[in-house]
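Heads up, one of the protein chains got dropped from this complex, but the rest are sitting where they should.
Lettered A, B and C in written order, each chain numbered from 1.
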Amino acid sequence: MELGEKTRRRLKVKNELLRQCMGEVLGTFVLLMFGCAAGAQVKTSRETKGQFLSGNLAFSVGVMSAMYLCKGVSGAHLNPAVSLSLCVVGQLPWKKLIPYSLCQVLGAYLGSAVVFFVYYDAIMEYSGGVLTVTGQNETASIFATYPSDYVSLKTSFLDQVVGTALLMLCILPVTDEKNTPAPDSLTPPIVAAVVLGISISLSANCGAAINPARDLGPRLLTLSAGWGTEVFSCFDYWFWVPLVAPMLGGVLGSLLYIFVIQWHLPDHEVDETKDQSGTAELKHRKYPFEEKKEIIGHKEVRL
Amino acid sequence: MELGEKTRRRLKVKNELLRQCMGEVLGTFVLLMFGCAAGAQVKTSRETKGQFLSGNLAFSVGVMSAMYLCKGVSGAHLNPAVSLSLCVVGQLPWKKLIPYSLCQVLGAYLGSAVVFFVYYDAIMEYSGGVLTVTGQNETASIFATYPSDYVSLKTSFLDQVVGTALLMLCILPVTDEKNTPAPDSLTPPIVAAVVLGISISLSANCGAAINPARDLGPRLLTLSAGWGTEVFSCFDYWFWVPLVAPMLGGVLGSLLYIFVIQWHLPDHEVDETKDQSGTAELKHRKYPFEEKKEIIGHKEVRL
Amino acid sequence: MELGEKTRRRLKVKNELLRQCMGEVLGTFVLLMFGCAAGAQVKTSRETKGQFLSGNLAFSVGVMSAMYLCKGVSGAHLNPAVSLSLCVVGQLPWKKLIPYSLCQVLGAYLGSAVVFFVYYDAIMEYSGGVLTVTGQNETASIFATYPSDYVSLKTSFLDQVVGTALLMLCILPVTDEKNTPAPDSLTPPIVAAVVLGISISLSANCGAAINPARDLGPRLLTLSAGWGTEVFSCFDYWFWVPLVAPMLGGVLGSLLYIFVIQWHLPDHEVDETKDQSGTAELKHRKYPFEEKKEIIGHKEVRL
Partner (left out) sequence: MELGEKTRRRLKVKNELLRQCMGEVLGTFVLLMFGCAAGAQVKTSRETKGQFLSGNLAFSVGVMSAMYLCKGVSGAHLNPAVSLSLCVVGQLPWKKLIPYSLCQVLGAYLGSAVVFFVYYDAIMEYSGGVLTVTGQNETASIFATYPSDYVSLKTSFLDQVVGTALLMLCILPVTDEKNTPAPDSLTPPIVAAVVLGISISLSANCGAAINPARDLGPRLLTLSAGWGTEVFSCFDYWFWVPLVAPMLGGVLGSLLYIFVIQWHLPDHEVDETKDQSGTAELKHRKYPFEEKKEIIGHKEVRL
């Protein structure tokens, strides 16, 4: 892909943060395109062209695709709760948290906007032309998440904390080179499987947003596209739950992983000498996919 | 597989383009066999032996299988929109665009023809012996795609542009050695997952052809097998949309990837110097399982 | 797993063919356990604990599991049509065809026998205690395959030929080191995906046996377990179709692959020198997973 090498060098974005922001916007854009489009397909086809599982699968494929798309640029957080967690554990500088988060919301807004245009005819046909947030023909849930009627505020908050904690608890080891991680080049489908698992098991209460950007972006879209302020005010201004609870849950899940598992993982150097111990354990596999890492600048990326 | 080494050497097709064309014909043949057969199974069994998801899954498996089959010969484009996009980004010589595309249509025709024969009894039984394009017992949609009643021409065009753009946006990074790609030997299942994702989220409006050959080949088959000229004339000669819109969408998606992501990926200096040869090829990825990581500030981003 | 190293050395089966036969028996045993058990679960639960897709998925997982189980011993053919095809292309000595095939039938018989015992109560409850081959409460189709009513003999024969040809056409490239194969250690899930694809797209006519052992073994089980001779005589002695047609189809598919694709694949040695050609093609990736192969005995296994 050598299209216009010279032009490329001229236009290449020199500012690292800007580059990363572009990556997060496009990644979250793709994530929401898959997810909301599947939601629209299932709802407007009245489940004849897909079922509940389709929406779960689409978010899963969206995560995989978005990760391959922007992992090389921005790390593919796609989720302010992930970015915050990585700040807490020291993998992302705090000053990048706000820009990352805003870009994720922007990408989510744009992705759901495209879905709105592509499914405009279908939504009009399904809803009879009236865009509502509640009732039998509501279409707002194609985009943002809303709680089930029977769920109390407390439970829905717990639900989002638990879901996001589970997310971080499951994806941190997949990329932790001290643990027994997946091959770096295959983390996207593995993380996608985790997201699928959470979607099918923790979405009954309030839709498994577990991602403030995935929820706020489409909610702003519905606000600006004709659903009215009810998208924010409904369920007693419930919208803040998927914004706040995932941030808390993500951090809790990350700390749980670090305190209970990561800190106690065998150090690899030490292991070498200890391997003679004769214990009958499942030893730590060394590095089956033995990734050679590059030295960039002055710091070696530790194997 | 040493069957007749001598014969092999004698019969080996020396002309590269001819070889590639044979690959594309057989690959698209396999793709359509899976896809149309699943469509036939779901429809003629009245959804007792599969549901909407089956058709999506079958196209996904078809893409995977076709890629393993002919990637080594022709690159496994399987789709004129993919071939055109690769011409635009300089990975395929323009003079090969027409032969590739024609072969893809031919393979699609042959694949759907085999499905027609295998499911002939079932189609006759389901349709009462009358092959129609519309109405409750229509069977034309087993093969080509048709729009939903409520979809305007403009929306269906947008739908195909967006679907194909999303396709290219998601599969280019999976094979881009400058980015963080999948292992070369595992791109087929990854691309298959992307195709599944698009099938379940963007097929409500008009069937997610996102591939002129996948649509035209089976449409020609139905024309020649007894469905009549209505397969082209119905919905006000709508058939041109899945021929034209994917070509535009594929290019747009590719350029979006290149401008927003690829141009700004960190250079891998060693590669750069070795790649001055001026050829416009997809180079061999050097260490399939190696991932180049960026240092952000003083810490590395791992996720 | 060093359990009883001495005993092991004493009991190790020295005869290679016997070892391979044991592998094929156990592999096909596992395949049929998954497949028939899922069939029993779906039918006896009246689709409340799974649907048509479950049976397809179970055969797919069965293939994957059986391949990991016995690939290292016998090559995991699991299917006389596969064994015959490999004889034709020179990868299995002809003298092993009959032993392999018999063992596959035996394994299939044993696997379905276990399923019969595990699901005995369920089958009795579902069928009202009468084991029949046709009618609303038939349970024979849990085990062997039977054609749909509307399918002519000719069509069902074609169906089995096409299904098995597609199988070989799709799995040969996945393991062909001249092509762009999957990593050897991951061929089982890839082949499993192909089997899933065929199951969901080519099982409407007559159940997608595409494997004489998978069909004959369970049919013999039903004969001996109380369903009577009707399992052979029904549909005008149709049972021979899934025995004969797959053998023909497997060979046809293999030859199609060899003649159209394999013979024309670039030779790797030659490629090295040709790589300067400046053509703008997707070159043949060399060996991303670069497998180091061992020399066993006197012959080097060609990379």
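As a convention for this text, a residue touches a chain if its C-beta (ideal position, glycine included) is under 8 Å from a C-beta of that chain, and two chains touch if they have at least 3 such contacts.
Small disclaimer: the values here were computed from a predicted structure and weren't measured.
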{"item": "Among C:V73, C:L102, C:L223 or C:V244, the residue in touch with the chain that has been omitted", "value": "C:V73"}
{"item": "For chain C, the residues touching the chain missing from this view", "value": "1-3, 8, 11-13, 16, 19-20, 22-23, 26, 30, 33-35, 37-38, 40-41, 44-45, 48-51, 53-54, 57-58, 60-62, 64-65, 68-77, 82, 86, 90-93, 96, 114, 117-122, 124-125, 171, 175-177, 183-186, 188-189, 192, 289-294, 296-297, 299, 301"}
{"item": "Interface with the unshown chain - residue positions in chain A", "value": "51-53, 88-91, 148, 150-152, 155, 158-159, 162, 166, 169-170, 172-174, 176, 178-183, 186, 190, 193-194, 196-198, 200-205, 256-266, 276, 278-286, 288-289"}
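Just so we're on the same page, only the chains that are shown with their structure count from here on.
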{"item": "Chain nearest the overall Cα centroid", "value": "B"}
{"item": "Whole-Å separation of chain centres (CA-atom averages), chain B against chain C", "value": "27"}
{"item": "Whole-Å gap separating chain A and chain C, where each centre is the average of the chain's CA atoms", "value": "38"}
